[in-house]
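Note that one protein chain is taken out, while the other chains of the complex remain in position.
Letters A and B mark the chains in the order given here, with residues in each chain numbered from 1 onward.
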Amino acid sequence: MVDALAIIYLTLGTAFLLGLLRDEWRILAYGITLLSLAMVSGIASTWVWHLADNPAESVEIMTAGASPPFAINLRMGLAEAAALMLATLTGLASTIFLKDTLLRLGRRAMAVLLVFIMAICGIILTRDIFNLFVFFELVVIATAGLVLLSHNERSLGAGFKYLMASQVVSILLLVGIIFNYHVSGSLNIDDMAGMSDMLIQTTPLAFFLLFIALIVELKPFPANGWALDIYESAHPAFSAILSAAAGTASLFAVDKVLAIGGDSWLPVATGIGVLSFIGANLFALAQTSDRRLLGYSSVAQIGLILAIIGQRDILGDSYWLIAGGVLLAHAVGKAGLFWLSGLIAERELTAWTALRDRPLLLFAFISFIALLIGLPPFPGFYAKWELIHLLAGADRIALIVLILFGALLETAYLFRWFGLILKHDEVAEKAPCPIQKVVVIYSAVVAAWSLAYLWGELSVFGNLMHAIPLLFALLFLPLEGLPARIKNVLAIGGLVTWFILQYPLYDPLQLIFGAIILPGGALILLASFHNQGRRIGFYPAALWMFAGLSMLIVAEDSFTFFAAWESLTIGSYFLILRGKHSQPHAQSYILFSLGGAFLMLLGFALASAGNPLFPLESLTTVAEDVAPWVFILLALGMMTKTAAIGVHIWLPGAHAEAETDVSPLLSGILLKAGLFGLFILLIYMGRQQLYGIDLTHVLLWVGAISALLGNLMAIYQEDAKRLLAYSSIAQMGYALFGLALMNHLGWLMALMFVVNHYIYKSMLFLSVGGVAKRTGTKEMYRMGGLITLMPLSFIAVLIGIIAVSGVPPLSGFGGRWIFYNAIMSAEYRLPMVIIFLAGPIAFLYLFRLIHTIFLGQLKDEHRKLKEAPFWIILPQMIYVACLMVFALAPGLALRHVDAYIDNFFPRNGLNWEGLTITSTYGYWSPVSIMIVVGVIFATLFAWLVFVNRRAQKVKQFNIVFAAERPYRPETTHFAWNFFAPYRKALGFMTQPLVTRFWATVAESLHTSAELFRRLYTGDGQTYAIQLLGFVVAVYLLSSGVFYGV
Amino acid sequence: MGFEWIKIPYSLLTLFIVVNYGLLLNALIAKIAARVGRRHGIPIWQNYVDMIKNYGLRTSITHGVMFYMGPVFRLSGGVGLLLFVPTIYGSVMFSNLSFAGDLILALYFVFFGTLGMALGAGESGHPYAAIGVSRGLAQVTAAELPFALAVFAVALQYETLSVTEIVAAQQGSYLNWTLFTNPFAVAAAMLSFLGSMMRPPFDVVLAPQEIPIGPPTEYHSSYLALMQTNRAIFPIAKMVVYMNLFFGGAVSWPIFFVKIFLIYMVSVLVGVVFPRFHVEHSVRWFLIWAVPLGVIAVAIV
Partner (left out) sequence: MEHIALATGFLLILIGLYGALTQRDILRMIVAFTIANTGVNLVLVAVGYIRGRSAPIINDNLPAAEATARMIDPLPQALVLTAIVIGVGITALMLAYAYKLYILRGSLDISKIKELKW
């Protein structure tokens, strides 16, 4: 192995060598710089390989022929090697990125850059505390030197503020070092750690100074105004090193010093870390400048890692995997984003719209933010999972809540940024993209995905990158260049094949959901044949969602379940975002979904008492004192997906603004994920009591109120797709209600709703989407009389609304019949009242839908419309056939499920013998009903045709028609505000209270961020005072720690 | 399938009796209402005359397929509702087609005709039709609620959804009627009944006195005749359900005629006394006065 010291002397030597070159030989100087950085990267990499295979062979490097405390020593272990590799590779990549700038600035800048990298490596390697100080000062000098050399007026001020802060820090550090030395007689960290107790007891203040100085080097919130200015004004490639490499090094330093402080100082580190994580993320919400935002995000991420370091007493063997996962994810993601910002001309977030037409760079951006947030399959995901579980195992629930809250804030601004890129109205000018910069960014993407793979391999949960469905979705990335139709064939083929392969493994419950997800999804995708062109971004997102869904239903342990849940959330987010005006809705969708997912994560962590490998069936044996809380958390998480009332506000916009073939995917299929989760939850956990309240009873109320309010809100919608979306809230409320009944028929009804809702809601969304495509509007009152122009769409909607409303003889009636039988044996009666009220209200909006679009007066501008496109009609007709079959023979699907539910509720099943289905209370014969109704109808129809055979078709305006046309066209349309009296009577029930509540939450977060970030006045002295104030505050708050109270 | 074909002529017989009774009853009620207002009123056979005239009219236009089929839906709804419920308790002859489904089928089949009618009226393109539909749908959702609660209470009380069994449980003495065993449910249902009979104070849907408004606006000749036939059948079919659920059913046709007449008179008596409600008023009225009764009924069963 090459001597690890070579990393130090190669860089330092090259820096001196550059001083000897002539100033004109810039290309040569640049070449030498690159070469030396490449060599040290190579050395670091070989060390990583070597130590990964032989972790025991970490090396102590002695200097000056003596051992500590008489000489400085350094240590090279696996963690150090990985950090060195990260630092040197970041340095190399940034140097490549900086090519033009460095060639312009000349050899001095290159030398300073090399010293910078060397100092970072030194901090990582050294075990000597004074040596640490020297390297830190070198980082300061190099940073300030580079800023000085850059001749940028804005950054000069920032550099000076930075120097001021560094002076204060170095005073604290030096005083701390000398007193520690005075007590321990050694400068060696390991020696000092050996005397930890004595040090802390005799001079706690000395250790505090040392500790706090290194903490301040991490730029903790709120003592970090100077650092943010540097992030904002320095060259992005430099900020990349500062955030990724220097941040890593400082964390290493804190980690080392904490060995001296012992466990009693860990809570202080955690406190500072969490404060940074939440505070910086909160302030980032209000940022409009990209690099300052990235600066805040860096501070936050480093705060998170500091908090993790503070928890190392309970993390045990997983410490390095967790801290390393978050750290590497932060480093690669943040460096990648900083580099990416080098390709953006302006500093506003909106300027990033320049990426919109560059799918590869956009993919890089997505990868980086996914890396930062810790979405599957990236390392942060595994780390987050394990961290939360270990914390839960140690009962540190408050910390979990704080961390998850901070993570949600981070999600908010990162995804809002992404939404802006795709959906902001104006597209910014593109800046030039030199090849070397693009290469650097792509190599970061490669690193990101390699890390994802690596962490999958390292984790004990199984590698997500080995999951075939996810791989299938990834396969579509390289295929993006193909025409959409070819990809569609592939996607449909994939879904169907996977279903055929998995079919034998499903139990009846999984089969129902599997059939809806896979062949059901393929059926909806038939409508996607309508799309021309390449449709970039649609297929990877859609298949990522399908992958998540298909993994969800077969998940056996909580990790797989959660990973699948997050995957389907992300996939669907990208799908929703594709709609024209869907940015705010996609944003609220991802926030609610991830918020729900975090609750679920906490729930699983509590349930398993900290065991990250937790089979779902163990939910049955959760300890009694936590079980109700687990139930609440998991149920809340799942109800964000079914859009139960209270967490429903994302749904209408998301479903309504999505593309024509995406709405049915979301409504028909995605909503079922939440129901499946609730099924699993209730199967394993059953009834839970909290303070004597039966929680399924609460669910019953939630379901009933969702059904009522969903329906009520649906009747006031003018937008056809919004109407359908609100109706979905209500329908999911019914299904939730059925589940919460906790009896045989209730569950059967819920499953019947699953199937029915999939069929009719997919069909209706497609019909309405097809109509909207032709008419160019979703406002119902702008349409009318389309029945003769779009007869097939009309038939689909007609059949759909009959089925939704539950009017016999179609399949919706079966659902109602089972519902009445189910409530006959239910224990609670009052929620039924709400459900009864909700039922008939469905007629109002369903009638409005069909009436306003297809009946009434045809509009002038629509006279030449054609039927909706073939590919959109085709699946609708298949659905009509399905509904008919399902109406006649519901037993085909349901009797197996009925038998399956016997496992949980053996009583009150249905009897499927013969054509009549009987329950304990009543009976129902679908075929007879169909025949009787058919015969009566046909007879009367024949009679009417007989007596009325000479009827003449008349023109549209041949009616008794009066009144004039007021100015606003919608006011002449009676179907505008169709149910006005209803609003007068019951409008108070649909006041947007929930929407207002969530808007207030978001608003107050943003306002407080906007208000408090003024703390960073821009004045260097204020910053220095804040720094000292922070030190004093930490001293006072943690004095309990070092006086042993 | 063991279907007995003899059920078809039996059912047709029921239908025939009910149509005639309904036509006469409607005229009688109109006459009673006129007398209350010190008018002379129509002759008792007036409905037959109207119907024959309408079936015979030769002017006939159509606005499209849905328009054409609207009345067919409407009448199918009425006939179906009648035939899905046994008319005379204990009579095989007049148990009609109730083998196809139970009480829930009857409840939901009510909407079959309403929906089809509304769609047909919608295609006529006449604004008055749409106004009528909007008002009707809005009102019926609130009016149906107490009834649904009452039905649920009754089903819970007798632990069955089968109409025949519910009637069977009320036999023996009039004290066994639901009217006396579960008065709250009956009270709620009867208030709901007022709302569904299209009489004051809940007749703003058709607004029969001022202008020809409501779903039938554009309907004429044989369409109208079909709907008139339905007007004879549908209220009776609906009252048969009430009779069976709350008033002990009927064991013979004379008892049937009397009970139906008395039930009908409830809405007439209220109707001649009270003025008309706005839709929003009636929605609130049902929720404030009728629904709590239904809730009590469900809660105390």
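Miscellaneous remarks
We take it that contacts are C-beta pairs under 8 Å (C-beta built on N, C-alpha and C of every residue); 3 or more make two chains touch, one makes a residue touch a chain.
Quick caveat: nothing in here was measured; it's all calculated off a predicted structure.
Taking every chain of the complex into account, the absent chain touches A. Residue in contact with the omitted chain (choice from A:G13, A:G42 or A:G157): A:G157. Screening A:S67, A:Q167 or A:N911 for touch with the missing chain picks out A:Q167.
Note that of A:L148, A:M195, A:V626 or A:V954, the residue touching the chain absent from this view is A:L148. Panel shows subunit A; residues 130, 134, 137, 140-141, 144-145, 148, 153-154, 156-161, 163-164, 166-168, 170-171, 174-175, 177-179, 181-182, 187, 225, 228-229, 232-233, 292, 1013-1014, 1016-1021, 1024-1025, 1028 of it touch the chain omitted from the view.
Convention: only the chains that are shown with their structure count from here on.
The geometric centre of subunit A is 54 Å away from that of subunit B, both derived from CA atoms. For subunit A in complex with subunit B, the touching residues are 785, 787-788, 798, 801-802, 805-808, 813, 816-817, 820-821, 823-824, 829-830, 832-833, 836-837, 839-841, 843-844, 847, 850-851, 855-857, 914-916, 919, 921-925, 928-929, 932-933, 936-937, 940-941, 943-944, 947-948, 950-954, 956-961, 963, 974-975, 978-979, 981-982, 984-986. Across the complex, subunit B meets subunit A through its residues 1, 55, 58, 60-66, 68-69, 71-73, 75-76, 79-80, 83-84, 97, 99-105, 108-109, 111-112, 114-115, 118-119, 122-128, 130-131, 133-135, 137-138, 140-142, 144-145, 148-149, 152, 155-156, 159-162, 217-218, 221-223, 225-226, 278-281, 283-284, 287, 291, 294-295, 298-299.
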